[in-house]
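A quick write-up on the structure given underneath.
Yeah, one chain of the complex is gone here, protein chain that is, but the others are all in their spots.
Up next, chain A:
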């Protein structure tokens, strides 16, 4: 069986083993070598909620053209643990080349093709089992037909800071693995051929968490307060690490309630603040969302979704918290919900979130998910061209009124200490100055004023994007992290009659989208949840109901290849 022959269009490699076995080392090293060799790369992982042990897997895709989504197909499986066979049983086909140590391969029966590799012995010969992962990287390079020399520089970069001896041993380990795979590579017809030398070296390789973090910095974020919660913590860690050079203050709060109240306090004093959390933490922040609504405080909230209810599946993915974001907080007040589909959009929307929050003085919620946080691929370098972070704060005079009734509902926002006025913000219903009132006529005026801001915010709607066939009959509507998956699924289905409409602003829902939807003969809404939350929102906002719903809620993302089969069945 020639597992890798004719895979010029791209190859899918899966690493599977226990947490702590070094899968991440192989992943980082291999993707950096692949990218340095001119290949487009994508990687994503699924993992158990434990620090050591369990069975986790990472998918790495390399292609001549862009590769940006999860697929089920496995071309090469690097099995580091016996449990890999059972864990990935459904994804292994006769075309899968499985490489691993002898006793690991025994767990696979006779599915797939096998390459018995003595990584451990080779590592021991070099002086320690720590080198086994680099040996595996060397073997993978040979299977992919990438010269061993291509690994030299990325390896030096990866182990920078370690001793010369360690770097040298790793170079040897890489070479050893490369030689080890010589025969299997010939037997299996391995090797990729680059078609058209893609120019990927200069492009960025980032993951979802980094894209959101960089976008926040670009949006002028200078304060983050959060309580750690998977899968959102990476954003807190990223900003904490980069914070020093940008004058950004990062504080790990004692709980989510403190975190959100701190963020609102920071905005009050003139900071640009955000929180990052997941569903369970967001649930605790509900009172803060409501406070921001009443105080008309800007607030940027990032929620990386994972399956609930309650603690749910802490390390898995889902789009189950749209309704939580939509209805969190009591009372009636406006908010904006964004859901980036691509990494560059995560950057641009995180940046935009700060300006929207500041301009309209409302909470802006960015919804991502575990799949989005943990996935990375090479993409166009984020640009700061045209960046406009003009602050929407005003220097106050002594007659300043924090909640002045205005035509569009937006009152000039002052901050204490900037100007001669006093800035009074209250969680009670208040008068124009900000002081408690039980004047019920004024209550109606203030409520109307707050709600009016949503009308004004229409000027800044993020319009949905249409991808695929221009003259489409079938339309798949999706939101958030499904952008690349649905896009690739439609491409793989080779249907000239199917397109995708992707929403990056889910609430308020851009009304213009209805024209694109009505053009289709058959429609389906696709989302990672069990009840079709976005479909319900579309009914509510646009009075539209799809013909079909494609829903998945087993904790894993959609796979572009199986979805393409589904498209062909459905339409």
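Quick note on the criterion: contacts are C-beta pairs under 8 Å (C-beta built on N, C-alpha and C of every residue); 3 or more make two chains touch, one makes a residue touch a chain; residues count from 1.
FYI, contacts and distances are computed from a predicted model.
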item	value
Record-based protein name (UniProt) of the chain missing from this complex, from "2-oxoglutarate oxidoreductase subunit KorB", "N-acetylglucosamine transport system substrate-binding protein", "Biotin-dependent carboxyltransferase family protein" or "ABC transporter permease"	"2-oxoglutarate oxidoreductase subunit KorB"
From A:220, A:314 or A:340, residue that would touch the chain that is not displayed	A:220
Contact with the hidden chain (one of A:48, A:249 or A:517)	A:249
Residue in contact with the excluded chain [from A:190, A:234, A:274 or A:415]	A:415
Touch with the omitted chain, as defined above, among A:264, A:538 or A:563	A:264
Residues from chain A at the interface with the omitted partner, ascending	201-206, 210, 214, 217-218, 220, 222-223, 225, 242-249, 251, 253-255, 257-259, 261-266, 268-273, 287-288, 291, 295, 381-382, 384, 387, 389, 391, 393, 415-428, 434-436
